[in-house]
Each structure stands twice: as structure tokens, then as C-alpha cells.
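Yeah, one chain of the complex is gone here, protein chain that is, but the others are all in their spots.
First chain written, first letter: the chains are A and B, and each begins at residue 1.
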Amino acid sequence: MARKFLPKVITSNHLLEGDVIYFSTDGEWVRNISQAAVFLDPETAHRKLDEADLQRNIHVGAYLADALLDDEGKPKPVHFRERFRTLGPSNYFHGKQAGN
Amino acid sequence: MSKIVRDYGFDRNILTVEDFISLATLRQGVEKPVRLDLGNDENPDGLQPYFCWLEMIRIPFPDFNDGRGFSLAKRLRQLGYEGVLRASGYLIADQYRMARLSGFDEIEIDDLLAARQPEWLWQSQVIKKKLSYQDRLLKTG
Partner (left out) sequence: MYKYNDFDHAFVRTRVAEFRDQVDRRLSGSLTEEEFKPLRLKNGLYLQLHAYMLRVAVPYGTLNSRQMRQLAMIAEKWDKGYGHFTTRQNIQYNWPKLKDVPDILDALADVSMHAIQTSGNCIRNVTADHFAGAARDEIEDARITAELLRQWSTDHPEFQYLPRKFKIAVTGSPNDRAVTRAHDIGLRAIKDSEGSAGYEVLIGGGLGRTPMIGKVVRGFLPKEDLLPYIEAILRVYNLSGRRDNKYKARIKILVHETGIEELRAEIEKEFLTRKAEFPGINPELLQAIEQDFAAPIFNKLSVDNHVARVAHDKEFREWVKNNVARHKIPEYAIVTVSLKPVGGTPGDATAEQMRVMADLAETYTHDELRVSHEQNIVLPHVPKAYLPKVYDELKKAGLATPNLGLLSDIIACPGMDYCSLATARSIPIAQDIAKRFDHLQLERDIGALKIKISGCINACGHHHVGHIGILGLDKAGVENYQITLGGNATEDAHIGSRVGPGFSAEELVPALERLLKSYLQLRESPEETFYKCYNRLGMDPFKEALYPHLKPKQIKRDRA
């Protein structure tokens, strides 16, 4: 049986800054996963990924990442790798968790 | 259409598939000077007797990441091949210097790449040929 499709967000790294970014509903790249567009079916997710992928002068290596919706309907990471990407390293208070 | 990159700039490529023969054909014997298409996985061992018949050897680069052609060119030169060595396919301007130092004389690229990486860019690599650790390390004369 095919596995149930989990909602997806599009994420990548910013070409100039290198940091983690997400594709938003209005086709912009944003830094906070809570503002990321969520795709509920595979077709839309892949079509949007192709669209995002065209902006290669802005970002490097976009892909689809699993997401869950919180009580307010905002996306949250599922896998621990994606969770770390929303935060930063665990040995120092650096990266997104420190607000940069 | 394709272009030939040489030290002095771009030329139009005038050769077609018919102007080249395969290694298998060559090994059957030749009666006049020919041009050889040598695959980057083919072994040039035993080719020396044919060298004087070979006007040109063309080596393909299916992908710019595939560096076999550089070693193949160097091996041919070290075996004594003195004719024209042409690289053809996907090489980028930043590799021109490597290609020249490995023994190639020219590179055949398609027009699309030539548009994205124009003549001046390839030519800017020419002077860097002199900046070679390998040449410098060796005894001269």
C-alpha cells in the first residue's frame, strides 16, 4: 500500500547567505518555516518545486520536506534533520534559534 | 552547430562525423591520413605504429565532471603522439587551461555553451597556462 502523503513545504539554502529558506505562498523565499506554503497533494508539491527551482540565482538545492500543521495551521518540521534546520546547531546558540 | 576554441579565439567547426573513424576501423589498417574518434574508456595501447597516419585524435567529454579525457590525452602525448588532439563535448571555460596542459590543442563546444561562456572568457584562461607548479618543479633543459 502506498504510504499516506504528508503535507510538504519547499525548502532550500540561500545562495548568497547560505542559510535555510522556505518557499512562501506568494512565491517568495522566507526564513521562517511558519510562513512557508504548505502543499497537500503530490502534484501541486512537485509543480511548485519546479517553479521554485527556476529561481536558481537566489537559492541552491530546493527540495520537498515533510511538514505537520500545528493548531494554528502553521507548518512544523517532521524529521529531526528538518527540525535542526529550523533551529541551528545544538552545541552553540547560533543560527536561527539566535535570530540570525 | 559547434565552435572550436583555440588559444587565439573561436573558430567555426567544419568537421562532421564522417571525417572521423573509430578505433576498430583504424585497427583494420589505413592507407591515408585519418582522424580518430577515441572513446574516453578506450585503451590507446599499441596505437604507436598508427601515430604517423593520425591527423587528429578527438576525445569526448560526456560531462565536464568526467576527467578521464585529461589522463588519456596525457598518456597519448607521453606515448609520442604529436598530431592534433581535440577535446569535444562538455568542458567549461575554467577547464581550458587544464585541457591545454594535459596535451589538448583545441576544444569543440556547442553554440549554447559558447553563448553562455563567450570567447573572451576562454581566452582569459590562456595566460594562466604559465602558472604551473608541475612545470616549475621539473628540471629544465
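Throughout what follows, a contact is a pair of C-beta atoms (placed from the backbone, for glycine too) under 8 Å apart; a residue touches a chain by one contact, two chains touch by 3 or more.
Everything numeric in this text was worked out from a predicted model, so none of it was measured.
K.L.:
Considering the complete complex, identify which of B:Asp11, B:Glu55, B:Asp94 or B:Asp111 is in touch with the unshown chain.
P.N.:
Within the whole complex, the residue contacting the unshown chain is B:Asp94.
K.L.:
One chain isn't shown here. Among B:Leu47, B:Leu72, B:Leu85 or B:Ile109, which residue touches it?
P.N.:
Final answer for the missing-chain contact: B:Leu72.
K.L.:
Could you list which residues of chain A touch the chain missing from the display?
P.N.:
13, 15-20, 56-57, 60-61, 78-81, 84-85, 88-92, 94-96
K.L.:
What is the set of chain B residues that contact the non-displayed chain in the whole complex?
P.N.:
So the residues of chain B touching the unseen chain are 41, 64-68, 70-72, 74-75, 78-79, 92, 94-95, 97-102, 116-117, 121, 128, 131-134, 136-140.
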